[in-house]
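For this view, one protein chain was removed and the others were kept in their places.
Up next is chain A:
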Amino acid sequence: MADKKKKNLPPDVQEYQTFQQQREVKRPVLKNCLKAFFVGGFICFIGQLISTFYMYFFHFTEQTAGNPTVATLIFITMLLTGFGVYDRIGQFAGAGSAVPVTGFGNAVISSAIEHRTEGFILGVGTNMLKLAGPVIVYGVFSAFVVALIKTILVQWGGL
């Protein structure tokens, strides 16, 4: 796609883009993947500890322990975001802290904090899901599509 876009540009622009790409500092992808793997894994490990804690002390089952575990993780994220720590973890860990539920929590909470100065309705209310909104929209949409495919296969495909 990048090449296709490039073809329509004037030659001096194309030449400059090649020139600057040689000098651009690339994202250290392998290093980032490793960091993301370990930090993401660590967050999941904490999640597992919390989950086990709820099952052991509060008579939750493996199925029902999920909800309080997620709530606890998001609460911790809220504190870390509010105290200005989570964005530093995010810069270090990348996808490792963005993909787990804590990343979703951070997206909502950081937007809510950020827009507090514009008031609770038009500021916090309107902007809270500014970053997390797409996740919800496309999450619901893809669930709908998957459900549709499943229904068609089960009803008419005889699976």
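Methods note: a contact is a pair of C-beta atoms (placed from the backbone, for glycine too) under 8 Å apart; a residue touches a chain by one contact, two chains touch by 3 or more; residues count from 1.
Please note the rule applied: contacts and distances are computed from a predicted model.
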{"item": "The complex's invisible chain, by UniProt name, from \"Pyruvate dehydrogenase E1 component, beta subunit\", \"Stage V sporulation protein AD\", \"NitT/TauT family transport system ATP-binding protein\" or \"Cytochrome C oxidase subunit IV family protein\"", "value": "\"Stage V sporulation protein AD\""}
{"item": "Touching residues (missing chain, whole complex) on chain A", "value": "9, 13-14, 16-17, 19-20, 23-28, 32, 81-82, 84, 86-91, 93-95, 97-98, 103, 106-107, 109-111, 113-115, 117, 131"}
